[in-house]
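Partial complex: the chains shown occupy the same locations as in the complete assembly.
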Amino acid sequence: SSKRTRTMMTTASPMRDAFSKYADYLNNLNEKREKVVKASRDITMNSKKVIFQVHRISKFNKEEVLAKAENDLAAVTNQQMAKLVQELKGRDFWKLRRAYSPGVQEYVEAATFYGFCKSGTLLGLDDINASLLSFGDPSDEPLQINILDYLLGLADLTGELMRLAIGRISDGELDFAREICGFVREIHQELMLTVPHMDDTYDMKTKMDTMLQSVMKIENACFSVHVRGSEYIPLLGSGDPSYSVMGVSDDVEP
Amino acid sequence: SSLEKQFEEFRSQLEESGTFREKIRSVVMEIESTARLLHSNLLTVHQSRPLPEVLEKARSHIATLKDLYEKLSEVFRECPGQYYRYHGDWRSETQNVVFLVTFMHWLETGDLILHDEAANLLGLNSPEFGLDLEDYLIGVCFMSNELPRYVVNQVTSGDYDCPRKVLNFLTDLNASFRILNLRNDFLRKKFDSLKYDLRRVEEVFYDVKIRGLSAKGDSEGDVPKQSNDTH
């Protein structure tokens, strides 16, 4: 009879109607977030596979390894990333960023890792984003990877490059290792100047420390190759540069 | 080198975003300071200041807030689609504003201001620059948190009808909130607190009820002697 008892029932009221709408909105948002999280996990898993594929590189198999990596990467782009792009448009880029950021970072890591091994240069954000443009309807403002996720992915890239450098040195590919060293140093130096401008530098600061460690690991590796190479030359009696230090490990035969 | 150029560009983009953020921050500080004045002003209802006077003053602050949000929306017009990028920079202030607006509206009408009404009131009603639903709902919970205090102080100053009104309102609000499926986040925590508000108000209502302190006869004065007589 009273207002109070009435409201205990599920009778209609403007407030109740409004909250039903709110409920729909929240349910939809939640489902979309869930989908995006799943898409992000797929991207992470497959990007990691690309990274492992690139690590299989050596001076003997460069072309075939990179060809396979290119294929795998294209699959991630055309399948998983395309799915994500279709899922996200307009303001959702930023609203749901936390849901997809890990996957996108890993994707950037994989794409730039492949890119460096292929061409020796840094694959730019614009290039990556250009390749994503085709998946969505332009009028929908489809997902473009944002600069923050790109830079976070780049920070992880340096860890993979460090691993690559250590491996290449053991295989005698010293020039490649030096090239990596220079590249990673450059990224570190540029990021040092860039990170303070980023929106949220918390993650990035830890990554910067790890990155400096990576740089120093490569430098230390180059140092030991250098000192042992330098010992060799005086032993030979300096003036014989033709007997290449780097060549030593190639034609081994007791 | 090309790398350097690429990073130069990143830095310029980020600096732009930094500048942008500064602009937001400056408007948000104004919002915060206006909200503080409005808050101070609204709080006087706890000391039983006459409502019309309180509300009139408050309305002028609302107008200021609307202007400030308009200013903020202009700032955002510079970078379309990035509303949620900077959301963290002003959301807690906006939740507070929603609280104030919702409380005020309730004092005026006894009803809950709805999402789009609140959005309209603050000029947060364009598709690009709206009022985030969760911010609205959190603001509503803040309002609920204020009501037990209001009820207690109203009863203290002799308004014995207030508990019933608030109890009805909170019961309704609580039932409405229960329609929602929430995640384990801040909003859920705030909704949990709503139950305690309801309980407290119910207690006050009970206190008044068992003493027979009805609204009509409240001219008699505020000592509960009479209520003993009633039974």
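Read from first to last, the chains carry the letters A and B; within each, the first residue is number 1.
FYI, contacts are C-beta pairs under 8 Å (C-beta built on N, C-alpha and C of every residue); 3 or more make two chains touch, one makes a residue touch a chain.
All of these numbers come straight from a predicted model, not from anything done at the bench.
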{"item": "Assembly formula (labels as shown, counts from the whole structure file)", "value": "A x2, B x6"}
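Heads up, the rule we're going with is that only the chains that are shown with their structure count from here on.
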{"item": "Centroid distance [mean C-alpha coordinates] between chain B and chain A, Å", "value": "42"}
{"item": "Partner chain B, residues of chain A touching it in the complex", "value": "3-4, 7-8, 13-16, 18-20, 22-23, 25-27, 30, 90-91, 93-95, 97, 121-122, 124-125, 141, 146-147, 151, 186-187, 190-191, 193-194, 197-199"}
{"item": "Contacting residues of chain B [partner chain A, same complex]", "value": "1-4, 6-7, 10-11, 13-15, 17-18, 21, 81-85, 87, 111-112, 114-115, 128, 133-134, 137, 167-168, 171-173, 175-177, 179-183"}
